[in-house]
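Taken from a larger complex, these chains appear in their original positions, while the remainder are omitted.
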Amino acid sequence: MLYLVRMDVNLPANLPEDQATAIKEKEKAYSQGLQRDGRWPHLWRVVGQYANYSVFDVESNDELQELLQNLPLFPYMDIEVTALAKHPSSIS
Amino acid sequence: MLYLVRMDVNLPANLPEDQATAIKEKEKAYSQGLQRDGRWPHLWRVVGQYANYSVFDVESNDELQELLQNLPLFPYMDIEVTALAKHPSSIS
């Protein structure tokens, strides 16, 4: 089941550099794990913004909530979730 | 080069049924042609709305403009285009 998720990251200006770097590395590893196991099939950068559009493929709302709230950057994110369904014209 | 495109369709209430059906069939054929040749890799229905999120893969802004303005439903659409770039954490 697919969801389009927009994530806008707002790191506080006074967050020490090393902490920011550490969180970003954790975020990268966490995200790449989910990409490899197929639950995070698409991850794109929004040009010009510290934001991404992602597509998640999970079994339920609750599973998506679990994945998102465990994002290391979650406390610094504004997240918008759009439930997607199969489009009648889609050939995939 | 990728773009996320949101299309909201607003067919006028007084558009005759047969005309609406004809345009939708043209739209479907047009979209499936582009899906097959790889320029429209993703097309998802936004749950609950006569709207879709799509991803286009084209060579330039001008090519995207060409594809969008020739959508049979274009005159009845509100379209939002977001330029996408490769995300540093993306494994694809």
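Per-chain residue numbering starts at 1, and chain names A and B are given in the order in which the chains are listed.
Quick note on the criterion: a contact is a pair of C-beta atoms (placed from the backbone, for glycine too) under 8 Å apart; a residue touches a chain by one contact, two chains touch by 3 or more.
Being a predicted model, the structure only gives us computed values, none of them experimental.
Every protein chain here shares one sequence; 2 sit in place, and the complete assembly counts 10 copies in total.
To be clear about the criterion, only the chains that are shown with their structure count from here on.
Computed from the mean C-alpha positions, the centre of chain A lies at a distance of 23 Å from the centre of chain B.
Across the complex, chain A meets chain B through its residues 2, 4, 27-28, 31-32, 35-36, 42-48, 52-53, 55, 82-92.
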